[in-house]
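With one protein chain withheld, the remaining protein chains of the complex are depicted in position.
Presenting chain A:
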Amino acid sequence: MADLFPPLVTAQIDGKPPKADEKVDYSNLPCPVPYDELHREAYMSLKSETFEGLRFDFSKGLNQRFSLSHSVMMGPTEVPSQSPDTTIKIPTAHYEFGANYFDPKLMLVGRVMTDGRLNARLKADLSDKLILKANAQLTGEPHMSHAVFNFDYMGKDYRAQLQLGNSALVGATYIQSVTPRLSLGGEVFWAGVPRKSGIGYAARYETDQMVASAQVASTGNVVMNYVQKISEKVSLATDFVYNYFSRDVVASVGYDYILRQSRVRGKIDSNGVTSALLEERLSMGLNFLLSAEGFFFSQVDHKKKDYKFGFGLTVG
């Protein structure tokens, strides 16, 4: 599926599984997708960032491995209010400075915002099969900072992950390839602060043309989605989310057109929300060494009469 994603999107390296002959070689199954990325194709097509306002990103590489980034965001952010019908929007603007270090074995990303938040990510290949990932977010407010460490182990046809968080959060996931196309997995987590534990199961079936995945968790979430690749440029996706405790149901259908210079994604929801995201690679002429990408996002919520539009530019 590596040719599904254009250079516009950050590269997702996924080796193509070997074409199965008539007989399935059960001792030679491909390595499955990581548990977090089960719904990867559906999320890429359907979960567009609901961004409102202006965003401008500029990145400059100082070195082959080190780069800095500056980003300005201006726009209203939603604050959850008491009644579910009205949403309070507070206009905010902030500037974010970031530094990235990319090595084949080590990746460090740090971001600092003008409202005092620090976000740091680390990904290190400890060995050929063991990967350590850490994510920390520090804020000035007390008790709002958190950090999560993940240890991923990649076996021959399985993946296991252990997750440790700062407020006594422990989780583990395991996913195994059962046939060349089907992989099944499960997860267990225990959170110390709200004393909750949960268990979940997931399944993913993929072929060259389609990916279907389902996930059930004891928090009440049931997620099922299906992505069909119609041609090289077009894919359609549908998604169904159901929570059997709070009885929330959302179904959505969307399309994803990947063209040469742009990518258009559109989606319509059962809550009466339609949204579209257009990303375009702007050609700045032959003199410029930098590339620019612009994006434009629009969302219309017919039930709540909420209209959101956002646009942005990424340079470098």
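Keep in mind that, in the parts below, a contact is a pair of C-beta atoms (placed from the backbone, for glycine too) under 8 Å apart; a residue touches a chain by one contact, two chains touch by 3 or more; residues count from 1.
Convention: contacts and distances are computed from a predicted model.
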Match the chain absent from this complex view to the correct UniProt protein name in "Mitochondrial import receptor subunit TOM22 homolog", "Pyridoxal phosphate-dependent transferase", "BHLH domain-containing protein" or "Dynein regulatory complex protein 1". "Mitochondrial import receptor subunit TOM22 homolog"
Contacting the left-out chain in the complete assembly, out of A:T77, A:Q137 or A:S298: A:S298
Going by the contact rule already stated, which one of A:A134, A:L182 or A:V264 would touch the omitted chain in the full complex? A:V264
Missing-chain contact among A:M74, A:L162, A:V222 or A:L278 belongs to A:L278
Please output the residues of chain A touching the missing chain, sorted low to high. 255, 257, 259-262, 264, 266, 268, 274-276, 278, 280, 296, 298-300, 302
